[in-house]
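The structure follows.
Heads up, one of the protein chains got dropped from this complex, but the rest are sitting where they should.
Chain lettering (A and B) follows the sequence in which the chains are written, and residue indices restart at 1 in each chain.
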């Protein structure tokens, strides 16, 4: 089904929905930047960049609250139904996912600061870079799919999460082996582990966004593996 | 919307344009209102003139000059020896009156003078005395003081005295005027309430003419009209409005009913003459035939007004009743008719008022005849108020002028009463929904 959010009789309603979506995508862009910056800060041992990520985090929290408020207002004023309702609901849910992603990004930034203080590049950076690239692609694809109401691409992106999870598990196994070999490095490698964990979480949230794209376009709730709801 | 955004008027320009025309708009409004007030004033003035004219002319008819006479019911003069129906019919009451007059004016001797003297009193005065004696047989042989009607010429002269000092003599001779003034000075000639006007039928003598017969005739005629036209009209209206299918035939009927309402009433008179009198051989001049003719005339009015009041019953009431499973007849009888009744009654009363004032068709069926007796039923010959007015207006005697106006006043009073009833009924029966 084609999605048209610009054909309401009420021009104001069109504008409200449009700006809700735009705000959400802007927040998405911001969060994507955060993730990229956090990973870069870690990779390049750039504690300045990491500090910046921590500052911007507050802005993301504010964005979530604003989105929530706007969505609530639309519900109160317009009592949206069908695709409009799904649009508002998906924005509320995605906003929460984005905020969590932001949280994970700031966790990574904190790890970056910690790891930079310790100096010397530890093991696991290759894995981090690899998973970070996959997750960032997922994120961008998910937001892209949302922008274009593209279910196909959302489902494809959704599937990529499994690969990320697999990569994550093998990286963990490798790092655990390394820690057993060299117990002195445990504290440092733990930081790397936390970072990987955060990236994996970001991937999960990107997956959630994809699920919301499907919900928005198809009206089917496929969360928690309920793919059969998709008709 | 798009067009307006393309015009380049600023708000200021718009305000200026509006302001420029404001004065002339207000002026036009004032002129329009002025016209309205003027036409209402004209209407009120016309009614006032009409009423003042009629009342000033007619009010004097409610009093009548009467002469006080000392009469002696002398059996010899009367030519009877006992009081019974037969002998009273032959009794010479005029002689008694003449005696009384001669006694009052003993110095009148000449034949023509005497005749002049006798004509002071109404020629019908003897009948009044006869009635008196019939009711009081013990008066035979006695004498008493009675008030008898004066002749209409005397009455006219006396009434004219109140308007000018010399009065209007007309057919009254100088000699008579002297006697009249003598009687007035001694209090033996007075203007008293004209009972005759309300108790008598028509007469050639104005002082004996009354509207009783015409009034009763009118009531009988209206009764026949009401009894026939209201049920028939309401039934026709209900059928046409509630039951009849809407097709070419009902359209035709509707057009015809509307046309009938506009047919000149005299045509209904001709119809009545041809059908009721010539074909069915009903009695001429009877309220029955008059009522039938007026029924034909008022039916369209009643049907139209009844349909209008049926139409004004909100369809939601019909729907509500129908939705409850009421049959069509139940819908009409339980809901529509009670709500439409005030309007129907108003229409009927207005129709009746119209019928009451109608003359032309009744002329055609002989209700214009000279009828003295008060009718006792719907088949007795009679006349009606407007026809009576028409007849009197045509009479040469001056005294009929005031009686014509008085009869008009009575007719108007009846009409106003009927209209008041209509308003009262509507107010009383009207229900809000």
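As a working rule, a residue touches a chain if its C-beta (ideal position, glycine included) is under 8 Å from a C-beta of that chain, and two chains touch if they have at least 3 such contacts.
Note that contacts and distances are computed from a predicted model.
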Protein name, per the UniProt record, of whichever chain is missing from view ("Formylmethanofuran dehydrogenase subunit B", "NADH-quinone oxidoreductase subunit F", "Phosphate ABC transporter ATP-binding protein" or "Cysteine-rich domain-containing protein"): "Phosphate ABC transporter ATP-binding protein"
Visible contact partners (per top-of-document touch definition) of the missing chain: A, B
Residue among A:84, A:97, A:141 or A:161 that touches the chain left out of view: A:84
Full-complex contact with the absent chain, from B:104, B:335 or B:403: B:335
Contacting the left-out chain in the complete assembly, out of B:11, B:109 or B:162: B:11
Where the unshown chain meets subunit A, residue by residue: 1-2, 4, 6-11, 13, 78-86, 218-220
Those residues of subunit B which, in the complete complex, touch the missing chain: 1-2, 4-5, 7, 9-11, 14, 245-246, 314, 316-327, 330, 334-335, 338-339, 431-433
